[in-house]
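With one protein chain withheld, the remaining protein chains of the complex are depicted in position.
After this line comes chain A, so read on.
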């Protein structure tokens, strides 16, 4: 709002606290994972303390930024920095998913057929010498080593055909997530028209839909493990399926958490103005991004 000079914050303790939190977090995570077999290991407490410090630091850091904003310290130029910053952050997230989608496309179109003997390169020899019984298909239900090292799944999450479509969880997940993108947009429209009630209601519905999505996804994982025999270690299909949907689910939780905070800010603190609500906009961009990733997942992991 103020057209003055660019706001350069004074010294701040948050960044170094955040760095220490990240240090605790990754030290805790590494030692916990390395000591999974050791019931006496205390590493997990380092991990928890890292999480706790991280959340606390983020809470106070964001609170500070919001205070500065409410005090009118940030110029339009600084707001533009936040806009660009968020956009590039989402781009980096896109590239993170690109690595996993790239892996999926590579194994589906190249690695698995090669393992079954297609193509003229060395893979054909692997097929004949090592795993002659392996046949190329997607989803890969029987691994090249015939389940020697891996647990074979009985059933995949793929499209079950029209007759069973209504009982197919991914379809409902798609409906839920697409609707949530629509409701968050309606909330945005409400805010832009100055209709706080509409904003709160639709944002609340969005957060609810996010929760439903996460619940359905948890149900799907339960089904996979309990009834389909489909696990993380079910070969490359299980690997790509759980990593892609898992990271997506994790991002849904983060996005939903952001939106829930925006809802709380609006309901309890009356934050956000008709023409000044980038915090919400950033969270909603993130939400739309998560939605687009799901559409890609729905097409390439579930349907095709």
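FYI, contacts are C-beta pairs under 8 Å (C-beta built on N, C-alpha and C of every residue); 3 or more make two chains touch, one makes a residue touch a chain; residues count from 1.
As a working rule, contacts and distances are computed from a predicted model.
Enquirer: Per UniProt, what's the omitted chain called: "Multiple sugar transport system ATP-binding protein", "Cytochrome c oxidase subunit 1", "PadR family transcriptional regulator" or "NADH:ubiquinone oxidoreductase"?
Expert: Choosing among "Multiple sugar transport system ATP-binding protein", "Cytochrome c oxidase subunit 1", "PadR family transcriptional regulator" or "NADH:ubiquinone oxidoreductase", the correct UniProt name is "Cytochrome c oxidase subunit 1".
Enquirer: Which of A:170, A:238 or A:279 sits in contact with the chain that's absent?
Expert: The one listed residue touching the chain not shown is A:238.
Enquirer: Check each of A:59, A:106, A:222 or A:257 against the chain that is not shown and name the one that touches it.
Expert: Here the residue in touch with the unshown chain is A:106.
Enquirer: Of the residues in chain A, which ones touch the absent chain?
Expert: 5-16, 18-20, 22-23, 26-27, 29-30, 33-34, 36, 61, 64, 67-68, 70-71, 73, 77-78, 80-81, 84-85, 88-89, 91-93, 95-96, 98-100, 102-103, 106-107, 110-112, 114-115, 119-123, 126, 131, 140, 143-145, 148-150, 231-233, 235-240, 242-243
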